[in-house]
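Of the protein chains in this complex, one is absent; all others appear in place.
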Amino acid sequence: MEFSGAVDIPASREQVFAFVTDPNKVGGCGPGVESIEVIDPTHFRAKAKVGVGFITARFVVDLEIAEQQPPDMAIIKAHGQAPGSAVDALGRMNLVDGPEPGTTTMLWAAEVSISGMIASVGSRLVEGTANKMIGQTFDCVRAKIVAGR
Amino acid sequence: MTRQHVSVTVNGEVREADVEPRLLLVHLLRDVFGLTGTHVGCDTSNCGACTVHVNGMSAKSCTMLAVQADGAEIRTIEGMASGATLHPLQQGFWDQHGLQCGFCTPGMIMQSAWLLARNPDPSEDEIRDGISGNLCRCTGYVNIVKAIQQAAAELRAAEAAPDASGTPAAAS
Amino acid sequence: MTAETELQTTPEVGGMGHSKKRKEDPRFIRGQGEYIEDVVLPNMVWMDIVRSPYAHAKIKSIDASEALAMPGVLAVITGKDLEKAGLHWMPTLAGDKQMVLPVDTVMYQAQEVAAVVAETRYQAADAIQAVYVDYEPLPVLLDPFEAMQPDAQVLRPDRGPDKQNNHIWHWESGDRAATDAALAASDKVVPIDVYIPRIHVASIETCGCIADFDPVRGHLDFHVTSQAPHVYRTVISLVSGVPESNIRVKTHDIGGGFGGKVPVYPGYVCAIVASLTLGRPVKWIEDRSENLQADSFARDYHVHAELGLTDDGTITGLRVKTLADHGYSDAAADPSAFPAGLFNVITGSYQMPQAFVEVDGAYTNKPPGGVAYRCSFRVTEAVQTIEQLVDLAAREVGMDPAAFRMKNFIRKDQFPYHTPTGWDYDSGDYHAALQKALDMIGYDDLRKEQAEKRARGELMGIGISSFTEIVGAGPSHTFDLIGIKMFDSAEIRVHPTGSAIIRIGVQTQGQGHETTFAQIVAEELGIPMDKVKVEYGDTDTAPYGLGTYASRSTPTAGAAASVASRKIREKARLIAAHLLEAAPDDLEWTNGKFTVKGSPDRSKTIAEIAFAAYTNHPQGMEAGLEATDYYDPPNLTFPFGSYICVVDIDKATGQVKVRRFVAVDDCGNIINPMIVDGQIHGGLTMGFAPALYESITYDELGNNQAGTFMDYLIPTAVETPRWELEKTITPSPHHPIGAKGVGESATVGAPPAIVNAVVDALSHLGVRTIDIPMTPQKIWAILHEKGVA
Partner (left out) sequence: MIPAAVDYVRPADLGEALRILKEREGEAKVLSGGYSLLPLLKLRLAQPAILVDLQAIGGLDGISRTDDDIRIGGRATHRRILEDEGLAAVLPIMRDAAGGIGDPQIRNWGTIGGSVAHADPSADWPAVLQAVRASIVLRSADGERVVPARGFFIDTFQTGIEPAEMLTEIRIPLPAPKSGSAYQKLERRAGDFSTVGAAALLTLGADGRIAEVGVGLTAVADAPFAATHAEDALRGARPGDELFREAAAAASRQSRPADDAHGPAEYKRAMVTEMTFRALRAALGRALA
């Protein structure tokens, strides 16, 4: 599944970049994240309870900043597993000047693969749910940057 | 999780057990009480092989917890015949070749019994709709429909002449 | 008027042709059947299986420490554990091999990765959640055409250095050059592409087993849902090294098989290993998702076929090229010489001057298989293709499909008919079967109705399928499974008081063997069928046999039962001669007794003879009255039939409704008409199901999209048509009782009748073919594209 979008954030490119590459900051925006463990500056492990409504699964997710060109671009890889299910994602983010001076537009694209039982029995719900979670994540990123500015 | 005490009346007999709350009713019947006539076929309440009666209503016992049935009257396939006398549905399934591998049969009979209790003279469409929650892979349903029709006629006749000798066992 | 087999016995004896009620039913209707899940052994423990979420991935590590610390957990078995014992791979019945548990790579979604054993099933279910497997996903290869490309990643590097590709095998049949020439010389060549999707037999009982190894006796009792218990015993002995004499395979009652209970599954081997390790009985019962996601699938054939014709509608030849998707292993159960089964029966019911058929097998990241779905070795694929193609050809030469068939059918006087792909059809009368079906359904009136409806813009179609089945595998010169010849067996003992036991090498899963085999003995020996006990499914007592699949029980073991009975009858003749003080040749066998010719008052019944066999047998003769036969069929049998289906299509929604379905079957002589009708009803329903509802599809990552009965759509009583049955009877000339077998005919014959009806309803829009399942969305898309919806 491929998703993409653009978010305007009233902050500088550096501020946005710093936020989204800091696991302790961006971690709080990941869907259902309950804890984040920093392994090294580019590797993190998150525990997350994700789902819709009361239908949830607990995932352990390994995240890696696979590539970065501060403050313009970053590629993040995620590999998460829950009993019987797995999720793999490749997210790419490009930061460009926003419509207003001092703002930044984050252009993002994500390729998400969901495997196993959730993909088998929940196929009618998976795409919409993934799309929504991604949207919520970026809304949260925007809100936190604005709040912390 | 604490175990909970369950007391149910199964085929007229009070049975009790201490169970985990998550225990499925079908496993209470099969694994705890040894009533293995009730089968599990699909796990998602589609196939009806696990159908029993709970307080007179047909239910899929793989989709009900044992604790939900605490205090209930339960009837299973083992409670259908009266000694050597088969229930008219059992007789109908035998006479009409309404079964092949036999795996769906107990659930099919229990669902049919519920159907006939509510609608003693169903049309073929009503029979087919009435067993639409019970899947059979062997018979193509043709002879199941005939079996239910035979039983329905027999039960109606018994109802009309309750004193006649050789009255078949009453339906549920 | 239904054709009937002439009755030779009274209803009390209940030989062939009597619709006797089934002897097995009393236990089933009382809920006293004994299926594998009902079997409880002392000290028994439960196994559950950890499965892969990925269709293709490296296993980096498996951490079972948390699971092992959970209450009741006794063991966790991984591929690395099995590797130490050399048990991580096992042979498939098709001569390929299959992982029991992977050591380093998973090959399909839901593949077994580890087995957990615990005291209870609930504990085992909890523990599989706590086994952490670290995977590294690999690219997934799902399309067999891509898999056959030279640059495709090699999925099975374990094969020899000359096989570093995804091509499993190539198989061909017929004369390529002659067929090419015949098609080149034809007035017209009609091509068709038919994809027959993955489907699953989905018997209502899933698979399961209890492995019970007794370390003191060194003996393994293996209770299992198997259609072929003796083959299992041999395979288990070969794989485990336990002497075959120390292994007993026991089947109990089986809740439907249809081909899905022929293969040996990894879970069985894991349970055996667990029992060998723990010295306790280990039970494993699949849940429905495991069954649908991991058990051997059926079909997945991509067929391209071309039919040559003259302008007057005479068939000149058939050329077929097929790609078979076997998943990551060829786990079919086809005879060794036939990697594509009996697919080359694709020349069908037609006089076929030339034919050439080729099939290639390919590996993909899907579950292994290629087993039957109530079909004798790939015959459904063949019949669907030829019957769709014949309809299309008729249309393209402007002929009615019924008339086209009548013109090209093999004539009654041409049997035995030798086909260009090497089969010798034993007997048939195809014209009579089709004519009966046409008369029953009122074909001409339906065509008129269709014309009127079409003029009003309504969609109605009529479809015909005139199939030829090929069953009874098989003659030992060509048929074997992993080297074991495909004979089958019967062993009969007549007891002193005139009742009998027959033990057979085949295995019922609902076909009614306890009744029909008793009827065969009753027919041959005059012993009332009530007094004939039928046993099977215990390898300690039953004679060796290859099991029940491919409609082979009646053609093979049925023949063995008949031949063994006749051996007994010959001995009985000698005993009767002794008792009657007559020459054996002066005795005449009728109605269960030997009578001195010309002296009707001098006779001995089989019961009297049986008593004498133990009390008063001739000096020099062995006591007892028993016989065994291992029957090696001289040929296969070829049941056939003609089916006609009428459909109405809702233009707005694309929904197809089967209005009528007439089935005229010919399975030769009939043992029990009631049971034969039941087999046809069920077979028709399992032909109807994939035509309109069932299929297993995968998303682009290889996730099974039909992993529960919420999405794998087995028809209910509501959708299933009210089948209308008729018969013709053309006995098999080489079978001792003239029977042919019937279990799968209807599943083989039904789908093309339905497809042809739907295509017929849409043919005026230019529709040539539609792949099954013909879902509403698929039909609607066609109508939408044609501007009708």
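Quick notes on this one:
Read from first to last, the chains carry the letters A, B and C; within each, the first residue is number 1.
Assume contacts are C-beta pairs under 8 Å (C-beta built on N, C-alpha and C of every residue); 3 or more make two chains touch, one makes a residue touch a chain.
Predicted model, so just to flag it, every value in this text is computed and none were measured.
With respect to the full assembly, the chain omitted from this view is in touch with A, B, C. From the set B:Thr38, B:Ser58, B:Thr76 or B:Gln96, the residue in touch with the chain omitted from the display is B:Ser58, counting the whole complex. The hidden chain makes contact, of the residues C:Gln8, C:Gln32 or C:Gln129, with C:Gln129. When the full complex is taken into account, the listed residue touching the unshown chain is C:Val718, out of C:Ala69, C:Ala583, C:Val718 or C:Leu765. One chain is missing from the display, and on chain B it is touched by residues 1-2, 4, 20-22, 24, 43-46, 48, 51, 57-60, 62-65, 67-68, 70, 111, 114-115, 129-134. Counting over the whole complex, chain C has residues 121-122, 125-126, 129, 287-289, 652-654, 693, 697, 705-706, 710-711, 713, 715-716, 718-719, 775-777, 780-781, 784, 789 touching the chain that is not drawn. In the full complex, chain A touches the omitted chain through residues 51-57, 83-84, 117-118, 121-125, 127-129, 132.
Keep this in mind: only the chains that are shown with their structure count from here on.
Between B-C and A-C, more C-beta contact pairs are found at B-C. Inter-chain spacing, taken between the CA centroids of chain A and chain B, is 51 Å. Between chain B and chain C, the centres computed from C-alpha atoms are 30 Å apart. Under the contact definition stated at the top, not a single residue of chain A touches 2 or more other chains. Looking at chain C, one finds that residues 289, 708, 710 touch two or more other chains.
The part of chain A that touches chain C in the complex is made up of residues 79, 81, 83-86, 88, 113-117, 119-121, 123. Chain B makes touch with chain C in their complex at residues 20, 22-23, 30-31, 35-44, 46-47, 49, 76-78, 80-81, 86, 90, 93-95, 97, 99-106, 109, 124, 127-129, 131-145. On the side of chain C, the complex with chain A involves touching residues 51-55, 109-110, 128-130, 132-135, 137, 289, 293, 699, 701-705, 707-708, 710-711.
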